[in-house]
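One structure is given here, and the rest of the page talks about it.
The complex is shown incomplete by one protein chain, all other protein chains being positioned as in the whole.
For chain A:
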Amino acid sequence: MSSTRLPRSLRRTAVATTSAALAAVLLAACGGGGSGSGASAGGPVHIKVWAWYPDFKQVVDQFNKTHKDVQVDWVQAGVGQDEYTKLKTALKAGQGAPDVVMLEFQELPTIQLTKGLLDMGKYGANADKGNYVSWAWNQASDGDHVYAIPVDGGPMAMMYRADLFKKYNLKVPTTWAEFKEEAVKLHKADPNAYLTDFGSDETAAGWRQGLMWQAGSRPYTYSASKLPNIGINLNDAGAKKVYDYWGDLVKNKLVDTTSYATTDFYNGLSTGKYATYIAAGWGPGYLSSVAKKTAGQWRVAPLPQWTAGGNDQGDWGGSSFAVTTQTQHPKEATEVARELFGTSEAAWKIGIDQAYLFPLSSPILNGAYFKQKKYDFFGGQQINSVFVPAANTIGSFDWSPFQDFAYNTDTSEVGKALQGQTDWSAVNDNVQNQVTSYASKQGFKVSK
């Protein structure tokens, strides 16, 4: 308890009145010189990498052991938005960015647009095209321009509690219509239980987008080589179908609406409040870490379909390695991005076993080791026999170069609908209007 603490006002004014610019300058000052990953005469080139994969250290060690001329210096620079904020600031400041950076797919066009990403196509990355599932490669590249190397993906599926399904005599739903029937049945049997939780918060924006992806919604038509044109269609039939459906479940109190990012949600997963968790290929790792005590009870089933017998899939999340334009060693950095995981079985074994990453590298994805791996948490089920076929049938998808704005707008509008301030049927139209107006102001030529 010190009496020398600055008064609240001083501390706040110091940061706040100039928050944007001051922070930019300070961050630049702190990060300055960081990219000086120079090659000392004769020694190996050091490449600085920002990434947040769990157990990534082992992968880095594996890389450094097998490479002589290039060594990786790994920095954990924060997860998701935290890292992007640092990266955007460093790019804006002109210094302080790493050589190689982990980016989620939806963030790639945004960073690419600010001229932050190196075209690895010039350094031979196109040779890897055949090694990846096509929808993933398309998201990371634009024709022969390669802006990132895919690492992991998030094909969606439904995880469910086998014990609860048995207890309440529920049927594993194969269509969304059946899903609603089971939701009614469960909630009737136990008013404290829900078939699932509707991710209404910002961290679940990708989840909602994945469900719309499955429903055939393609909100953007975008290519960096066709600037300033962009197609924005956030209120197409697929998108509307999804919010009409979930809005109906929410209104009838058949699903919960707790934020995905809260302890309440983890708690719900481990106490049986939720009988299913609709998630992605990385979901098993997440689930087994937050709901340890339910080990052995969970199973994985394909994502319910809109039409019986259909096979439509969506993706939620996934990441890649990109090289920033601030790198002094484009060739070596490209090599790192391509080979940290790449098709290396040793690296992928760590990624799969320790970090629950879902590989997008075709030989690994379709290889026997991954497909046949049994998971104790899922009662010994070979869960990838569900995820791998899903991953192979996901359709192509373009992201916008202002995905943060689009996700925030969507979250706000969903929030309004949840609070009863707007009708669910208006959500997509409102998002469409706001995003279109933002894009026009940013200088894009918007078409539908």
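We adopt the following convention: a residue touches a chain if its C-beta (ideal position, glycine included) is under 8 Å from a C-beta of that chain, and two chains touch if they have at least 3 such contacts; residues count from 1.
Please note the rule applied: contacts and distances are computed from a predicted model.
Peer 1: Would you mind picking the UniProt name of the chain not drawn here, from "Sugar ABC transporter permease", "Aldehyde dehydrogenase family protein", "Adenylyl-sulfate reductase subunit alpha" or "NADH-quinone oxidoreductase subunit H"?
Peer 2: UniProt lists the chain that is not shown as "Sugar ABC transporter permease".
Peer 1: If I consider the whole complex, including the chain that's not displayed, which of A:64, A:174, A:221 or A:267 touches that chain?
Peer 2: Of the candidates A:64, A:174, A:221 or A:267, A:267 is in touch with the missing chain.
Peer 1: For the full complex, which residue in A:62, A:89, A:141 or A:297 touches the chain that was left out?
Peer 2: With A:62, A:89, A:141 or A:297 as choices, the missing chain is touched by A:89.
Peer 1: By the contact criterion defined above, which parts of chain A meet the unshown chain? Give residue numbers in ascending order.
Peer 2: 1-3, 5, 7-9, 12-14, 16-26, 81, 85, 88-89, 92, 110, 113-114, 200-203, 227-228, 257-259, 261-264, 267-268, 273, 401-402, 404-405, 408, 411-412, 414-415, 418-419, 421, 438, 441-444
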